[in-house]
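A single protein chain has been omitted; all remaining protein chains appear in their positions.
In order of appearance the chains are A, B and C, and numbering begins at 1 in each one.
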Amino acid sequence: MQTVTRNQLVEKAKELLNNGTVTRVLGIKKGEFSYDLTPAVFTSAEELEKEFEFNGFAAANFSKYLVKLADGEGKILVFLKPCDSYSFNQLLTEHRFNRENVYAVGIECDGFADYKKIEEEFNDGIKSVEFNGEKIEVTTLYDGKKELAFADYMLERCKNCKTKKIAAFDELLTENSDETKNTRFEEVEKLEAMTPDERYAFWRNELSRCIRCNACRDVCPACTCEKCVFNNPDSGVENKAIQNSFEENMFHIIRAFHVAGRCTDCGECSRVCPQHIPLHLLNRKFIKDINSFYGEYQAGAEVGNRAPLVNYTKEDIEPKDAVGRGSEE
Amino acid sequence: MQVNEFKPKIVAFCCNWCSYAGADLAGNNRLNYPDNVKIIRVPCSCRVNPMFILRAFQRGADGVILCGCHPGDCHYTSGNYYTRRRMALLFSMLEYLGIEKERTRVEWVSAAEGAKFSATMNEFCEQVAALGENKRLEDLRCKQ
Amino acid sequence: MKKILKKNLQNLFAAISKETDLFLPVLNSAKNAEFKKWTEGTEYSEELNTVRSAKDFFFPQTENICDFKTSGKNIEIIENSELPENFAVFGVRACDLKSFEVLDNVFLSEPVDSFYKTRRENAVIFTMACNRPKETCFCHTFNINAADPKGDVECFEDETYVYLNPLTQKGKDLLNKVTSALEDETEEPVKKIKAEIEERLKNLPLYNLSAESFGSDKTEEFFNRKEWDELSEACLGCGTCTFVCPTCQCYDIKDFNTGHGVKRFRCWDSCMYSDFTKMSAGQPRTHQKERFRQRFMHKLVYYPTNNNGMFSCVGCGRCLKKCPISMNIVKVIKKLGGTANG
Partner (left out) sequence: MQRIGVFVCWCGSNIAATVDVKAVAEALKSEPGVVFSTDYQYMCSQAGQDLIKEAIKEHKLTGLVICSCSPRMHENTFRKVAADSGINPYMVEIANIREQCSWVHKDKAIGTEKAIILARAAVAKVHLNTPLTPGESEVTKRALVIGGGIAGIQTALDIADAGYKVDIVETKPTIGGKMAQLDKTFPTLDCAACILTPKMVEVAQNENVRIFSYSEVTEVGGFVGNFTVKIKKKARYVKEDVCTGCGLCTEKCPMKKVPNDFNLGMNNKGAIYIPFAQAVPKVATIDPNYCNMLKNGKCGLCAKVCTAGAIDYTQKDEIIEEKYGAIVAATGYNPISLDKFDEFAYNQSKDVITSLEFERLTNAAGPTNGVLLRPSDLKHPKTIVFVQCVGSRCSADASKGKEYCSKICCMYTAKHAMLTRDKYPDTDVYVFYIDVRTPGKNFDEFYRRAVEEYGVHYIKGMVGKVIPEGDKLIVQGSDLLDNKQLKIEADLVVLAAAIEPDKSARNLATMLTASMDTNDFFTEAHPKLRPVESPTAGIFLSGTCQGPKDIPETVSQAGAAASKVIGLLAKDKLKGNPCVAHSDELMCNGCSSCERVCPYKAITYVDKEFRMPDRTTKVRRVAFVNEAVCQGCGACTVACPSGAMDLKGFKSKQIMAEVDAICK
């Protein structure tokens, strides 16, 4: 459940529109249901009043949109949750948008709900979802009302929230917190503890569901290439559809490698995957390895940081010592 | 005793300045290594993109080895330091996906280490041969 | 009308499988339903929608067309399509069944797509009425009745039984071969189920959604609407909606160089992609807005124009659930289709 309310955000947005600080507001628009929220640009108080929404499903990471939107006229207001703020800094580090065109308001985050998990709970249609403190009230089409504990139905990334610290902002709407949690590598560790055969079977099962819809890539704030290698016939790896297990592996290995050291672990890839492939487990493996090989590194912690793969020390671990090290720890 | 007839296909990427010269030296000194090792010359080990390695597996390689100058001796001063990081992470990821870690290797071979080149290739070939054919990163379309 | 005890369904599946390959919705490890081939012990899932629609059976994501084998300077062409023998699909919903009709209009009109045709002819479809349609269902909008799913054999279920009603010769022939697993039944229980479903449909939140303002020859009316800007602004340009859509039918033909030849295959394409229909002079739709508009105009205007007013959306609701930014055809219909839709 978010402590920040929709009204707080709307008021702040209106204030900044009215005093001329910004001309546009990047926010979220209401949908048909409580969960189908769409990122949108608002330019007037009326629009904000009418359509702006912020609830327990408003998980989208806004930062990637700035690559496109920060070019527009006038400043754009963006609300940065902790996750968004790391992506924001990483994009700035890579010169992907003009900081001067953005006004960032930091907002604290208490985690978002995972609609898929709620849906799984019922063989039923879901009429509405209300967030009420620690509870989620679900009204189903056929079996009436149900109450669920919010904590049990959070997105994976929120359950294992790495940090509640907002890394970038012009202004804070709420308190900034230093709270961090270190549970996010547990799943990776579980996999590392498996035998190679088990791991292979695990990933075959997961990746074989991939339909190469590119949702993971296209939502990823680290994937902002002008032209992705997978769309480029000259790259040697271009493909439109996955034909076999090799191509499944290829796509996901290369994508994870391309964002390695740049991925902030915002979890959007796993959130949007229509096949619910735990893609974050690939990225987190890289993050875990980077942390253990080269020292703790959080992409986007500061603008201008040198990503681990464009850096080195003379004493770096040798590949032969690195491989499999995770499972031995 | 059963004779292992399987001859793995090995692709060896060698940097021009050290390892390729090391391979030449192995030749000069007539230090044998298996013929199934085929060398691709790259200016520096840091030219080797993970895509090339996956490509090799896709196309039927059973093992891929990268050879570069010893850390600190890179002709371009720092290229192999990047290689070291990239390959540490890539190989760790492949292993995480359940792909046999013995199929990939990075070895630092200087221009003076013909013997090391030959020994490394002999040893790597044996190691890959013991694993058998690459099944986990194969692309059946590329099989004859 | 035939029936079988739900707990005995496996007997039916086993019997069908003896005659022909049988596919049915199965829950996968991610707790999503997907069509899988039945083997001993495979459990049927009552999940409403599979993630990938049933169109995959006739129009798979990738499909071999032919091989070119090179040796030295010679080249030879090898047929290598992998068309299935007869097969049956169990548990297809009314919306997906309707989507076959949409695809037929494309692939079976001249020039006939022989791969598609063979697959269609070789399949026996068992549909299943939807006892518990979801909030995202709007098949009704396109005159599809979830209580009357049609197909070669239409099926209904209640707590205890699954009822099977063969509608076509293909359906009858197959059911005749497996009669030993089935009992006879009157129309009555099914009538009751149908009535219940129809009542439930009326209570769906999207029941009143109407696509009436769209249809044939409305291009000029909708093409330049300014709302497209707003609708498309958050679109990421991924292909999720097109790939989960049962009616999206665009494909690309590509060559894969195997090193000793070329495999020519076709694969799904998406009009949402920036390189869709890219030609030497580039892609005709240069902005995401134009690509976005293309998809919905095709579903709601262009396709009806070319197919006697038939829409190429079946209201299955998959895109409502799967779009990463939750933009979908319902929002488009509501935004552009007038006040009647609220």
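Here, contacts are C-beta pairs under 8 Å (C-beta built on N, C-alpha and C of every residue); 3 or more make two chains touch, one makes a residue touch a chain.
The shown structure was predicted, so the numbers you read here are calculated from the model rather than taken from an experiment.
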item: Displayed chains contacting the withheld chain; value: A, B, C
item: Residue among A:Leu26, A:Ile76 or A:Cys228 touching the omitted chain; value: A:Cys228
item: Contact set of chain C toward the excluded chain (per top definition); value: 70, 72-73, 257, 259-260, 282-283, 286-287
item: Touch list for chain A against the chain that is not drawn; value: 71, 93-96, 224-229, 232, 234-236, 258-259, 262, 306-307, 309-311
item: Touching residues on chain B - with respect to the absent chain; value: 9, 11, 16-17, 20-21, 23-28, 30-33, 35, 38-44, 46-52, 55-56, 59-61, 72-79, 82, 86, 118, 142
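Following the convention adopted for this analysis, only the chains that are shown with their structure count from here on.
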item: Remotest chain, chain A as reference, centres from CA atoms; value: B
item: Mean-CA-position distance for chain C and chain A (Å); value: 30
item: Rounded Å distance, chain A centre to chain B centre (Cα mean); value: 36
item: Residues of chain A whose C-beta touches two or more other chains; value: 243
item: Chain C residues counted as touching two or more neighbouring chains; value: 256
item: Parts of chain C lying in touch with chain A, wherever the complex brings them together; value: 28-32, 34, 46-47, 51-52, 61-62, 132-137, 200, 203-206, 230, 233-234, 236-240, 242-244, 252, 254, 256, 265, 267-270, 273-275, 320-322, 324-328, 330-331, 334
item: Of chain B, residues touching chain C in the complex; value: 59-60, 141-142, 144
item: Footprint of chain A on chain B - complex, ascending; value: 50-51, 54-55, 57-58, 71-72, 78, 81-82, 84-101, 104-106, 136-141
